[in-house]
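All protein chains but one are shown in place.
Going by the order they are written in, the chains are A and B; count residues from 1 in each one.
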Amino acid sequence: MLNHLFVTFGAMKFTAKQIAEILEGTVVGDENASVFTFAKIEEGHTGALSFLANPKYNAFIYDTSASIVLVNNSFIPEKPIKSTLIKVEDAYGAFAKLLEFYAQTKAKKKGIENPHFVANSAKLGEDIYLGAFAYIGERSTIGNNVKIYPNVYIGDDVTIGDNTTLFNGVRIYNECKIGSNVTIHGGSTIGADGFGFAPNAENSYDKIPQLGNVIIEDYVEVGANTAIDRATIGSTIIRKGVKLDNLIQIAHNVEIGENTVIAAQTGVAGSTKIGKNCMIGGQVGIIGHLTIGNGVKIAAQSGIGKNVKDNEVIQGSPAFGIGDYVRSYALFRKLPELAKKINDLSK
Amino acid sequence: MLNHLFVTFGAMKFTAKQIAEILEGTVVGDENASVFTFAKIEEGHTGALSFLANPKYNAFIYDTSASIVLVNNSFIPEKPIKSTLIKVEDAYGAFAKLLEFYAQTKAKKKGIENPHFVANSAKLGEDIYLGAFAYIGERSTIGNNVKIYPNVYIGDDVTIGDNTTLFNGVRIYNECKIGSNVTIHGGSTIGADGFGFAPNAENSYDKIPQLGNVIIEDYVEVGANTAIDRATIGSTIIRKGVKLDNLIQIAHNVEIGENTVIAAQTGVAGSTKIGKNCMIGGQVGIIGHLTIGNGVKIAAQSGIGKNVKDNEVIQGSPAFGIGDYVRSYALFRKLPELAKKINDLSK
Partner (left out) sequence: MLNHLFVTFGAMKFTAKQIAEILEGTVVGDENASVFTFAKIEEGHTGALSFLANPKYNAFIYDTSASIVLVNNSFIPEKPIKSTLIKVEDAYGAFAKLLEFYAQTKAKKKGIENPHFVANSAKLGEDIYLGAFAYIGERSTIGNNVKIYPNVYIGDDVTIGDNTTLFNGVRIYNECKIGSNVTIHGGSTIGADGFGFAPNAENSYDKIPQLGNVIIEDYVEVGANTAIDRATIGSTIIRKGVKLDNLIQIAHNVEIGENTVIAAQTGVAGSTKIGKNCMIGGQVGIIGHLTIGNGVKIAAQSGIGKNVKDNEVIQGSPAFGIGDYVRSYALFRKLPELAKKINDLSK
């Protein structure tokens, strides 16, 4: 039914009553209010469906022109509201579900475009999209329903699982293994050599060959222009369900545990192991050969220089407990005042 | 006349007298000194034209071998100078103008190279350059005098305004709108999905569909390997005249005001609005859902965790007033000394 709703969304309108039935929610206001598109609550307009989940945005609901707003059951208005409300258990989740169904109705790329380059020894699955100027090397195997956008490069001996999408310009070096239901955004480089050099007698460096690969497990999403290096020996491993944002650096032999989320521009140096269900902010730097536990949270721009235990929440460069960091930093701001006190006392 | 000068620059020499007439400047020294190329003042050589604008570089003018140096009217030498000087209102501006005219005389790419991929429903403007292995998707519209370098990807339903240049390997996802006189450098990714995931009951994440787009207005320049994500709903907007350097991360639903300049490797998280005429240093991180005023200046490597008012100048992670930061940091360096004083006092 939900599916049916969105197949036709855009061409026709839906009423608050219809949507409330689908979401098992309760209408407050005009059951016949109708919508044909989505909008953020602060940009709501007639015909748009919005949602309110974060109390920080409560003020917008009294002014929005959205025809319908999804709200949590717990939401109690303090003033009159023009929009029709649909109360649900989880307004954010319900809205995301509606978007998801809408997204699925968009036309999907299919078929084989020309020119492309597929090595004779490569194997292609069924129902794939292969964009123009895409390249598939020797002995590589592509699963079913895979979408390979234009200018994607897949080297030799690569495996790509079912339902995976590689957007424009993704490159997968030789021997890497990409799971099923993976999404990699444009310009990301998977499997380039790790940064390994040994100083030699001439004060220059010898390259340490990087003979391993990268393994990306199922349901991983990788952002745009991110780099994940191959292992020196063995594998750099991105476990099931990991989400990596844009412009991230993952060095050789790193392992990232299941469902860990890392924000943009963070870098993880060689051989570090990160646990499951961590949340790592943007522009964080983590040095090599560390063990980061499960459920760890790291504030943006932090620098991690030693092992971190399960469920720690840390900040700073080098990082320590976030509460302690906040207290120290508050006093850092007051250092001129503290210094003056010390000088006064010294007199 | 200026134009004429540079059409032939390289093939023949020009004298100080000729250049002074063009720039409405005054010659000090040999009017017949001649040049055929440009050089920085510290690398000046016979036949080269240099300039001196920043007093920090004054020392170089007494040693340079540049045949001609453009200087500000306000410049007063303290020692003898070998070079011929041309005094102008704004030496830097005059030099840039000469470079600009020179650059325009360089041969421009024109015409259609093969193979390329252009969908039947796409519309191409006049006098475009379309490089080999470039891709233009369904219903996309390309303006006049647009330059699309090799391996550029333009998805479906994209609009590109007149006189815009997309260098090699730029990718523009579906439905994005790029204005006129825009330049985007190689490898930048415009319109990849925003980083939006909702935690679910299985301790993993559901993807929030990213249904919006990116709008880049006129006269914007975007550096190399930068990523600008599409909005979840609505648009990520880069306003007229904005200049973004390399390797920058702009997240979903961000808006950047007119003529704001952002240096390399800075990241802006989701839904943050940045005002006009700001100057943001390199490697700055700005968290999501903030409002940064007009004319704000942010020092390199700062971290911005709360709203910033018009014309504030800030530093630190988290950032506060730059003068206060500098004072606190000076005392941070003296902490061992301060701690010793405290211990002495305690005794």
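The rule we apply is simple: a residue touches a chain if its C-beta (ideal position, glycine included) is under 8 Å from a C-beta of that chain, and two chains touch if they have at least 3 such contacts.
Bear in mind the structure is a predicted one, so any value in this text is a computation, not a measurement.
Among A:T84, A:N151, A:T236 or A:N277, only A:N151 touches the chain that is left out of the view. Touching the chain that is not shown, out of B:G25, B:G137 or B:P150: B:P150 (per the contact rule at the top). Among B:K82, B:K243 or B:R327, only B:K243 touches the chain left out of the display. Panel shows subunit B; residues 38-40, 43, 56, 92-93, 96, 99-100, 102-103, 113-115, 131-133, 149-151, 167-169, 183, 185-187, 219, 221, 223-225, 241, 243, 245-247, 258-259, 261, 263-265, 277, 282-283, 300-301, 317, 329, 332-336, 338-339, 342, 345-346 of it touch the chain omitted from the view.
With the whole complex as reference, residues 115, 117, 133, 135, 151, 153, 155, 169, 171, 173, 187-189, 192-193, 195, 197-198, 203-209, 211, 225-227, 229, 232-234, 247, 249, 251, 253, 265, 267, 269, 283, 285, 287, 301, 303, 317-318, 320, 324, 327-328, 331-332, 334, 338, 341-342, 345 of subunit A touch the missing chain.
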